[in-house]
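Here the complex is missing one protein chain, while the rest keep their positions.
Moving on to chain A:
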Amino acid sequence: MTSSGVDKALSLVRNLPRISFNNLRDSVGKRKPRERCRGRYGGKTHGCGQKGSEQRQAYMRLGHGGGQNPFYMRFSKEPYYKGWHLQREYLPISLHRIQMLIDTGRLNPEEPIDVTQICNTKLFKLDPRKKQYGFQITDEGADCFDAKINLEVQYAPEHVIAAVEKNGGIITTAFYDAMSLQAAVDPEAFFNRGVPIPKRMLPPHDALVQYSDPKQRGYLADPDKIAEERFI
């Protein structure tokens, strides 16, 4: 009866001790000892065939086609995924959306708005393991944006910077490496793990230029030059 099988399983779960390495075992017959080449049927050529390069253990490399053009060399390379593992993704958020979040009370314009605050609204999911390195702000809704905020994101185009600073706000672009971002996205879970706070690494070479540029309000740029750009 099916129920007795279920009952048996449940009673096992209740009564057996906790699984650990010292009470785990392979099922019977899973690992068989290797059969040695001895005796009448295992001897003579010992499983190596008759004469030829195979018995003489002079094998060709994997993929070699016996001299003809091998399969792996017949077709040209296409760089479809070249550098894909190095590409960084920034989730887009429009200025319109940020205005709405402030108006509905999900974001507090009195406090600095950065990755942690945006993730705390629980409306955006940022996964550093998927090579998502932060947020970027798009210029949809720039014309009717009128909140004075201190914003820190990972990328913002010129139009967005102009719109934020027109209302007297401050916008900065900052880089978070994957480990720091993991901590920033959910600080509570990070602190519960009890690991020390990681040092925030500098951006990679191709991003260093962007983050040192006062025109893009990079966090590594000279603040004097940023003040000049704000004036412009």
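We take it that contacts are C-beta pairs under 8 Å (C-beta built on N, C-alpha and C of every residue); 3 or more make two chains touch, one makes a residue touch a chain; residues count from 1.
Everything that follows uses one rule, which is that contacts and distances are computed from a predicted model.
Novice: Which of the following is the UniProt-recorded protein name of the chain this complex doesn't show: "Large ribosomal subunit protein mL62", "Sorting nexin", "proteasome endopeptidase complex" or "Necdin, MAGE family member"?
Specialist: Per the UniProt record, that chain is "Large ribosomal subunit protein mL62".
Novice: To test your reading of the contact rule: which positions on chain A touch the chain that is missing from view?
Specialist: Residues of chain A in contact with the hidden chain: 112, 114-117, 139, 142-143, 152, 159, 162-163, 166, 170, 180, 183-184, 187, 197, 202, 220, 222-224, 226-228, 230-231.
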